[in-house]
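Yeah, one chain of the complex is gone here, protein chain that is, but the others are all in their spots.
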Amino acid sequence: MKKRKMFLRMIFASLLRRRSRMIVALLSVAIGATILSGLVSIYYDVPRQMGAQFRNYGANMIFTASGDELELAAVNNAAALIPDEEKVGVAPYRYENVRVRDIPVVAAGTDPEGAKATSPYWSVDGNWFTGAGEMMVGANVAESFRIKTGDMLEVTYTPMTDDSAADADNVSYFTVTGILQTGGSEENYIYMTLDDMSALTYESDRVDLAELSISAGAEELSGYADKINAADDVHASLVKRVTASEATVLTKLQALVLLVTIVVLALTMICVATTMTAVVAERRKEIGLRKAIGASDRSIIREFMGEGMLLGLFGGIVGSVLGFVFAEQVSVNVFGSSLIFRPLLVPITVIASIAVTGISSLMPIKSATEVDPALVLKGE
Amino acid sequence: MFLRMIKGILFRQWKKMLMIAFTIALGASLASAMLSVMLDVGDKVNQELKTYGANITVIPKESSVLSELYEVEDSDKVGAYLKEDELGKIKTIFWAFNIVDFAPFVNADATLDDGTEVKVVGSWFDHHMELPTGEQLDAGVASMRSWWELKEGTWLDEQLLDDAENGAMIGKSLAQRLGVGSCDMIHLKGKNGECELKIVGVYDAGGEEDEQIYVLLDTAQALAGLDGSVDKIEVSALTTPDNELAEKAAKDPSSLTAAQYETWYCTAYASSICYQIQEVITDSVAAPVRQVADSEGAILEKTQLLMILITILSLIGAALGICNLVTASVMERSQEIGLMKAIGAQNSSVTLLLLTEIFITAVIGGTAGFFAGFGFAQIIGRTVFGSAISLKPMVVPIVAVLVVAVTLIGSIPAMRMLTRLRPTEVLHGR
Partner (left out) sequence: MSLLELKNVYKIYGDLHALDDVSLKVEKGEWVSIMGPSGSGKSTMMNIIGCMDKPSKGEVLLDGVDISKESKKNLTTIRRDKIGLIFQQFHLVNYLTALENVMLAQYYHSMPDEKEALEALERVGLADRAKHLPSQLSGGEQQRVCVARALINYPEIILADEPTGNLDEANEEIVVDLFHKLHTEGTTLIVVTHDPEVAEVAQRTLVLRSGKLSKEVVNENFTGKIHFDS
């Protein structure tokens, strides 16, 4: 008991009274631990954060009718099978042929919020349509009809019924809030809300398809698709172009971060080890003295390792905190969202730094204990 | 004498100096590896993002405005086409080197024997081109539709001509509906001709292409009677993410000042590449595909930023590591320095000696580290992207300045300590 007290007393005396050297060592261990916990945090968060970035490519799942018709309610039911936190957006679409100035045009009814989320790459000159009587026009349509933002448009729909009495055209008026540019076929359509579309066509609740943007890996996605298809109301299919490419690129990116992490970590740990070696090598004389007054090799190794491991412990704790702060900064600056705290990383970082300091002090201590105390004390 | 002392230290204390050099080498290799990877990661990721397919589409001028609209009601086209023989010119523009892939498309409507109407698309599969510049390029849907999954059979191989002219690939849904598979024959009757084709493969594209039949450009042109014409060209180009200038230019290039125009024209923005394509293809409109171009920009930017931050972290780590070791190793020699002071060395001469010594070590360590780091970068490049990381000349001065500055800064606390050192204290071992 007394012996252990003296042991601790010596270690703390060494740590506290040799402050400048210990700060050097502690700093080096802390840097190593910071890099370890910071990079590993980033590595684990990259798929999630980068996955969110890949949602820029737009919808990766499409709902279509599995029977004759697709109801809006069925779309919502099916979408509810996907966890909310992974669902970036759901945009139901209904396409109808309408006429503007007697020229046929395809009109799409959708939910503007959902469309904005599933197609973040749409660039709108002006504003998105938000409610009744508002409309967004594709760039090609706008150019051919010479439509500008703020124009009023008359949109005509002719119902396809056998009943000639109902054959009269439905007419609605819309204000153009913005011109849509996508570089794709969307530029040939006009966009309005689903309610306006229903009002124009006397039909409600029917949609042609729904686009979903889901932040999940390829396997999870096909899992959701299978689950939804099993329910029979809706047919879910994956947009291969987006999902397959995302898998390829994301795997590469993660491999990149992994390799970078390994290289940086390996180099940093060796760096920490050399510094620890230098710090311990400095104390050869003290080791010689302890041997001269009767310390066995084992007890010297125990004391110096104890000291080194204590340094590792403190450095590891400091490093875990700093590393998390760094990773959080990276996450906020690069991806604009917070990092998930992984409690397991703290013990891992601490254990790794204890191991590195322990192993790197062991070698110089061992070599110092092998030297004759007489030689060391004479000052070599 | 000074040189002799330096030599003495370097040769007789080579073990200690080796350790310092080793740590400096580690730091330098970390810095150069990370900088090389960081500076090259844009190009590499850009290349990877090409799996998303074309980011620029080129269509005839008139059709860009009207034809697709009319198509809804009447597929009789108004006769706006691009010329097939101009395709090669795309590889002659200012940013030709950035064009990694492109393919022409021609649409033909055809009827099967049972009256089913199908959409036939003619294109290149793995079209081999000998460019006037002497360059060779394999382009076509085989690489531009990398997400297509082959369900049956093989890709159409243009190099095996006999097969190719009469071959076709068919979308999964259409194949299912028609009840055909690979090696089956289909008979197509187009507006201007008819042909008997052998299905070589069934693909799953997960989109509208699943309802189409893909054939060689010539075959589709013959069916539609559009010899030498194409409807659309898709171009896959390495681009720089858009900035304000690019956005301004995209709206109207003539609104730029001469200097701005120069900058814009000579930067690989999607809009400037589009502009250059329009210059070489008669009556064409080239537009970036926003779904691909914008997302590419966002992902590139994020990846680069991420790498920059990781690089900064490792640079700081390397810098502190070197600083630390230099401090530790100079402190270790307090006795020797005390002795030198005791026999009358001035602070300045002791400092100069130490700095020279550390500087020489730093140069040796830094050089070794630079090459090691470049090696690490190659390992990363090869493993992740399957291609070498190119050596950017700017890495050399950055690493050099970093190593020298960091070692010198790292010596400051040690130097301060040493100059305050009283020789008697050191020699009496306090």
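Note that the chains take the letters A and B in the order they are written out, and that residue 1 is the start of every chain.
In the analysis below, a residue touches a chain if its C-beta (ideal position, glycine included) is under 8 Å from a C-beta of that chain, and two chains touch if they have at least 3 such contacts.
This one's a predicted model, so the numbers in the text were calculated from it and none came from an experiment.
From the set A:R55, A:R206, A:K252 or A:R290, the residue in touch with the chain omitted from the display is A:R290, counting the whole complex. Among A:A132, A:A231 or A:A374, only A:A374 touches the chain left out of the display. Within the whole complex, the absent chain has one touching residue among A:M10, A:A247 or A:I359, and that is A:M10.
Touching the omitted chain from chain A are residues 2-3, 5-7, 9-10, 13-14, 17-18, 285-286, 289-297, 299, 372-374, 377-379.
In the analysis below, only the chains that are shown with their structure count from here on.
Taken together, the chain A residues at the contact with chain B in this complex read 20-21, 24-25, 27-28, 31-32, 34-35, 38-39, 42, 46, 50, 53-54, 56-58, 97, 103-106, 119-123, 140-141, 143-144, 181-185, 188, 237-245, 248-249, 252-253, 255-257, 259-260, 263-264, 267-268, 270-272, 274-275, 277-279, 281-282, 285, 326, 329-330, 333-335, 379.
Put simply, chain B touches chain A in their complex at residues 19, 22-23, 26-27, 29-30, 33-34, 37, 41, 45, 48-49, 51-53, 57, 64-66, 68-69, 72-73, 146-149, 204-207, 287-295, 298-299, 302-303, 305-307, 309-310, 313-314, 316-318, 320-322, 324-325, 327-329, 331-332, 335, 376, 379-380, 383-385, 417, 429.
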